[in-house]
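Shown here: the complex without one of its protein chains, the others still in place.
When the chains are written out, they are named A and B in that same order, and each has its own residue count from 1.
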Amino acid sequence: MSNWIPLWLHKLSSPPTFYRFAGTLRPWAMALALVFGAIGLYGGLLLAPADYQQGDAYRIIFIHVPSAWMSMFIYAVMGMSAFVALVWRIKLAEVVAMQSAPIGAAFTFITLVTGSLWGKPMWGTWWTWDARLTSELVLLFLYLGVIGLYQAFEDRRQGARAAAFLAIIGIINVPIVHFSVNWWNTLHQGSTVNIFGHSKMSWDMLWPLLAMTLATKFYYAASLFRRTQTDLLSLESGKDWVRQIVNSEAGQ
Amino acid sequence: MNSVMHFLAMGGYADYVWPAYAVFFIVLIADNLAPRLRRSHLLRELRARQIRQSRRSGDNTLPTPPSS
Partner (left out) sequence: MSRPGLTAACSAMLRRDLTLAWRRRSDMAMPVLYALIVTMLFPFALGPEDTLLQRIAGGIILVTVLLAMLLALDAMFSSDIEDGSLEQLVLAPQPLALMLGMKILAHWLTTALPLIVITPLLAAMLHLPAPVIPVLLLALLLATPLLSLFGAVLVALTAGTRRSGMLLALMLLPLCVPALIFAAGAVTAAQQGLPWLAPITWLAAALVLTLVLAPLACAAALRIALDS
């Protein structure tokens, strides 16, 4: 009983097994993402009342905050897979790390743009160099750096390892940037930063936010499954299991 | 009809709220489509490669892979 988990993980890390696993789970993940997304958007856009101070503009929160959480969650997943990939050289870990990067970059981009659109009516400016915004921008650069470095290599596995190394260096850097910009901001007096506090949020605003958080997590899973499947096909293109799939999809 | 207009107006913030939601959906739909495109290109290329390999190895039909 105690060792079926490592055994199952070991089996799962074999490309054809993971391909099937991902193929089975992906439609369910996508369905859950859509269901929770619909529930969350309905609750957030239609049911939740307008905010006392921010009016209806606050409704951007239902896409901005989940995206921000995803941008960091995905980086953590990417970092952990990168670590596994570097230390144990497991192919699947390399693929998961590299395929997470574009999804993470997408969510980071959404965070920055929706934040900017929310900031303009609320703070009066499209952008400000406070610690949180600057760290998020640096995070986007890190994602783009990982993607760029991965694609700069001819040998894909080597590229994955180099990009994984960069991802791990980046993990340490984001809190450092956050801290140093925070310090810099307090040095330059007079920056006006408003931070919307969630902890005092009323329940009818909170539950759609939680629903959207679940929706984006399931979406990440679905997208990651699809990307990983395709990348495994590409990486293992000479193997028999890939040939079988190519043949069976003939004519589609 | 009035309530739909009221909803779309978003309390006067429509110019900010709707573009934000649009960005959210457009980016995620693009993220969904990109791997699909890559997969179809990849399968097409792998299939063509298999046909070329089978021609090179002499038979005119596609090799059926051993079931193991």
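By definition in this document, a residue touches a chain if its C-beta (ideal position, glycine included) is under 8 Å from a C-beta of that chain, and two chains touch if they have at least 3 such contacts.
As the structure is a prediction and not an experimental result, all values here were calculated from the model.
Visitor: Sort by label and list the shown chains the missing chain touches.
Guide: Looking at the complete complex, the unshown chain comes into contact with A.
Visitor: From the list A:Leu142, A:Met212 or A:Val246, pick the residue that touches the absent chain.
Guide: For the chain that is not drawn, the touching residue is A:Leu142.
Visitor: Looking at A:Met72, A:Ala162, A:Met201 or A:Leu214, which makes contact with the chain not pictured?
Guide: A:Ala162
Visitor: For the chain left off this view, which of A:Thr128, A:Asn173 or A:Gln244 is in contact with it?
Guide: For the chain that is not drawn, the touching residue is A:Asn173.
Visitor: Kindly note down the residues of subunit A that lie in touch with the hidden chain.
Guide: Contacting residues on subunit A, toward the hidden partner: 86, 134, 138, 141-142, 144-145, 148-149, 152-155, 158-159, 161-162, 165-166, 169-170, 173, 176-177, 179-181, 183-184, 187.
Assume only the chains that are shown with their structure count from here on.
Visitor: Considering the complex alone, what residue numbers of subunit B touch subunit A?
Guide: Within the complex, subunit B contacts subunit A at residues 7, 10-13, 16-17, 19-21, 23-24, 27-28, 30-32, 34-36, 38-39, 42-43, 46-47, 49-50, 62, 64-66, 68.
Visitor: So in the complex, the part of subunit A that touches subunit B is made up of which residues?
Guide: 45-46, 50, 55-57, 59-60, 63-64, 67, 102-103, 106, 109-110, 113-114, 117-118, 120-121, 219, 223, 226-227, 229-230, 233-234, 237, 240, 242-244, 246-247, 249-250, 252
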